[in-house]
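Of the protein chains in this complex, one is absent; all others appear in place.
Each chain gets a letter, A, B and C, in the order it is written, and its residues are counted from 1.
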Amino acid sequence: MQRSKLWARLKSWEALLFIILCVVIFVNLRLSSHYLDLNNLANIFHLSIEKSLMVLIMAFVIINGEIDLSVASIMALGATVLAERYEAGWSIAAGLALALLVGLGCGLLNGLFVAYMGIPSLIVTLAGQIGYRGAARIILEDRSVGDFPKWFTSLGQDGFIGPFPITSFLFLALFILGLVVLQYSVFGRYVYAIGNNRAAAEYAGINAKQVKVTLFMLSGLIAALAGACYAARLGNVRANAAEGFELDVITIVLLGGVSIFGGTGTMLGVGLSLLVVLNLRNGMSLSNVDGNTQTSVVGSLLILSVLIPNWMQRLQRLLSHLFAKNPKLFNRGGAAEPKSPVSVHQ
Amino acid sequence: MRRVRRLVPLQRLRELSLVLILIIVIVIFGNQIDNYYTPRTFNRISSTVALITLVAVGQTLVLLTRNVDLSVGSMVGFTAYYLGRHLSKTEDMSPMVLAAMAMGIGGAMGLINGLLVAYGRIPAIVVTLGTMAIYRGALVRYSDSKSVATRELPPWIKDLPQETLYKFGEYELRALPGIALGAVIIFFFILLYSSFGRRLYAIGSSPEAAHLAGIHAPRMVTLAFTLCGALSGLGGMVYLARFGTITVEAGRGLELQVVAAAVVGGVSITGGSGTVLGAMLGAILIGTLEQSLIRMQINEFWKDAVMGLCIIVAVSVDRILINQLTPWWSRTELQRMPEEPHAEV
Amino acid sequence: RAQDDPEPIKAEPGADLDMVLLPKTLGNAVFDEAHEGAMEADEELENEGDLIFNAPTPDNAIPGQIEIIEASITQEVDAIMISANDYEQLLPSTQKAMDDDITVVTWDSPVAPEGEDLFIAQVDFTEVGSVMANMALDILGEEGGQFAILSATPDASNQNAWIEAMKALLEEDDTYANLELVDVVYGNDDPDDSYNEALGLVDSYPDLELIMAPTTVGIAAAAKAMQDEELCGEIAVSGLGLPSEMQEFVENGCSQEFALWSFKDLGYLTYYVSYLLATDAMDAEEGVTFEAGRMGTYTIEADPNREGGLRVLMGPFSLYNADNLEEWAAGGDEGATVEATEEAN
Partner (left out) sequence: MTADPLLEIRNVSKQFGATKALDSVSLTLYPGEVHALLGENGAGKSTLIKIMTGIHQPDSGEILLQGHPISLHNSAQAQKHGIAAIYQEPLVFPDLNIAENIFISHQRRNPLVRWGKLYRDAEKVLAQLGVALDVRALARGLPLAAQQTVEIAKAISMDVRVLIMDEPTASLSIHEVKQLFALVRNLRKAGVAILFISHRMDEVFEIADRVTVFRDGQFVSMAPVAEVTPERAIRDMVGREIGDIFVKEPSPRGDVILSVKALSREPRFRNINFELHAGEVLGLAGLVGAGRTDVALALFGIAPAHHGHIEYLGKEVHIHSPKQATQMGMVYVPEDRRQHGLVLPMSLMANISLPSVKNYRNQFGMVQHHKEAATAEHYRQQLSIRTSSLSMPAGKLSGGNQQKVVLSKWLNTKPRLLILDEPTRGIDVGAKQEVHRLINDLAQQGLAILMISSDLPEVLAMSDRVLVMREGQQMGIFERHEATQETIMAAAIGQSVEKPVERAAEYA
């Protein structure tokens, strides 16, 4: 019993990602002498901080059985609102508050259409992707707005502890919060239940619509927050900020073992997948690999990471059939899905 | 009522509702834009939606099986480039051979997707997100980031977009929309009348039930992906004919437009329902919105926002229409028969 | 341009410098030409170090450039040559690079002066305006007519500056009194969008006679659209285009005239300047004169468009039309530049 639990854990998605991560780090160390530079380590997180933030909430949304393609546009809108208000004489804090509110509002809109009108989230958020970016365009047109106060940009650019800016720690805090909420809270349980079987969850007295609206609102909120990080990091905002981020975000979440049909995946897996992708890309950047090839490598990894365990499992099953006389030798069946929301209970 | 239901099954309701919305949209824009009701507008829109429609037909096949193909844009781009490069090197080539080649290349890429999904047991979105990047990467490698220029192409392919198949007054059915329409018609009948088509629906509707019913899902899924690839390949040829200049960026972002067209057209992303007719109507609806907005005299910076709004409004109206009409159509009485033919034995 | 400085600084070949050439994106033909030019200079100067050519994908343009700059800083390269996707947003990283003693030279599209050593300007921005105005005048004739601009994105700073310069000229100079600019639309440097926008212009303005596209993607797409709609005699297409992409359309009359500078030369010159700066042979100061291999001598000057900025103005424009394109084609890939014809009118 104990042994098979250990087996199950070793065969889990998270373990696989961990192994991949180790390989990636090892290769990076071999390829580049600069990989371990403290500045570079900070850069790994720092340069993708907005995507990392959005990955956290996207994991919730996808586990819930929905998708949010509008995050990058809400992010741009958030950054735009913040910058425009600052330009108009508001304080950064007030601008940020309004940006976050706008993000919440966009998320609310998405959520209402998805939950109460019953339109597939793919379509709603695709319209949102176009529309919210459009709103940002209306606000800033072709202008770029910057000249933020030094303290604000230094939040996004300068080291807070060592070379790590404060936004990195913001991410870390949100990651832990996300992990606790998803894996251990009632809300997280609801997210899983609805993602797996919405009807059963509703029969169990869970208000699925409310949960969905909440998730989309949080998604909008985090996206707007990411927008603020973007403004601080680049010190300047344009309406075209973050175009095309959503696909990267979704890729990372899926690599983390979250099923696109909802219901499965863990925050730990998503965190590991984020580390894998960021380190992999960083390593390739240091080796001057071009963007397309980088994406191809991540794409191949995405496929292989599912394919290889599947093959291993089949091989194992084949072997165990050959040794059918001694079933204890191999742990057969049962582990068809390496990841399951129930893993938190074990 | 019963008769109406028989004549117009629930599945047709979706398309009816879309046609209705399309008419509303056209009337609204017709009031706003001068010279809107002209053959030109028709020709314009039909030419623009040809590519999306063609690929959306393939996408529909895949979506029906509860999968998705995000690599279509890359397949279109790769095929377009490959064909262009090939044409620039060879003397002459008949259109049919080129089309076959296009479908062959696309089909091969689709086959890889299909095998990975069906036999590698990897979720389609994972596979095709991967191959989307991989095929694009392959294109970059193959092309060495160079472009195909229009001047390298033989005249017939450059003239294909203005080829007219059928003229109805000044309304023209041009070659490219003709290809798309052909694909829609063929696959409409395949999906409706062939057992292959019905089994695609079955697989997507309930994979477990399909398994129990002894349907060999992997083969069907692979075939659906292959067909989707082949149609994307054909789409690559259309792309080449239409734009002439092919860079490594050709077709990027197409996947979302295509999925959007299909889903707006009532194809369910969770499989099992939808038709290619719907997908075409979805493509036309989005194409009409886009083309009409181009002609509206509104601030450039407002256009995206208006477009987003238009899509969500159109889809919402569609949803409301369907919700209102569905209860009338879908009633299933579990009744006892008046007499009991097998009552005693 | 080279003036009469008696002792231009010369480069000392054989240094060991790692240099990064960072264009806006991959997959745009002009940047490949720039790369060729840089490689030519690299060979000439016998640089022992690497010439790294890398660019982000279009869907990750600004963050991608930042990542590459940061990676270059980590790798401790000696010079970065950037065609910037944004005027301000790259500043934090380029400044960081300069703090680390890396030479930062921008070309094609600059960043704000505090984030670079100097800018290699292909041509004078106001000159682009006048060249476009002149071409329009050339095509439409003295009696003038309506024309429209098909630009890249609404927020492309280069294009916007050129368009502004052109508008100013149209207003001030009476020679252009009869040229009526009716609209500016944006094709997002996407062939599909540009194609549709061009047709939208045709539909919206029945009297339109010319589409002026100050972007290579836009001009090719517009020309193809006119060709497909058989409008080539009625509506002319002009602007900034690559001869390799435009030759076809000039031959069939869809475009009479267009202009561009040599990107190959731009890459060559940029490399030379960066090499000089990185080897400390030269300082980035106003009035410094240097020799750039086969291209002759140049002087660093204050940038009139950017306060506090320095530039090297490459020039000149090449105007292409039916007469000289054949020559160009005969010269093949060598890219024989047909020399300055600014005095076209």
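As a convention for this text, a contact is a pair of C-beta atoms (placed from the backbone, for glycine too) under 8 Å apart; a residue touches a chain by one contact, two chains touch by 3 or more.
This is a predicted model, so every value here is computed, not measured.
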Missing chain: touched chains present in the view: A, B
Sole residue of B:L54, B:A80 or B:A210 that reaches the chain not shown, by the stated touch rule: B:A210
Touch with the omitted chain, as defined above, among B:Q32, B:S194 or B:N323: B:S194
Missing-partner contacts on chain A, residue numbers: 1, 4, 180, 184-186, 189, 192-193, 196-197, 199-207, 263-264, 324, 327, 331-334, 337, 340-342, 344-346
Residues belonging to chain B that touch the chain removed from view: 5-6, 9-10, 192-199, 201-202, 204-206, 208-216, 268, 271-273, 330-337, 340-345
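The definition used in the following text is that only the chains that are shown with their structure count from here on.
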Distance from the mean Cα position of chain B to that of chain A, given in whole angstrom: 29
Length of the line joining the C-alpha centres of chain A and chain C, rounded to whole Å: 38
Residue list for chain C, restricted to those that touch at least two other chains: 26, 58-59, 154
Contacts with two or more other chains, residues of chain A listed in rising order: 137, 141-142, 247, 290, 292, 295
Touching residues on chain B, where the partner in the complex is chain A: 116, 120-123, 125-127, 129-134, 136-138, 140-141, 248, 256, 259-260, 263-264, 268-270, 299, 301-309, 311-312, 315-316, 319, 323
Parts of chain A lying in touch with chain C, wherever the complex brings them together: 32, 34, 37, 39-40, 43, 47-48, 137, 141-144, 146, 153, 157, 233-236, 238-244, 247-248, 281-282, 285-286, 288, 290-292, 295
Chain B residues touching chain C - in the complex, by the definition given at the top: 35, 40-41, 44, 47-48, 140, 145-147, 149-151, 158, 161-162, 242-245, 247-250, 252-253, 290-291, 294-295, 297, 300-301
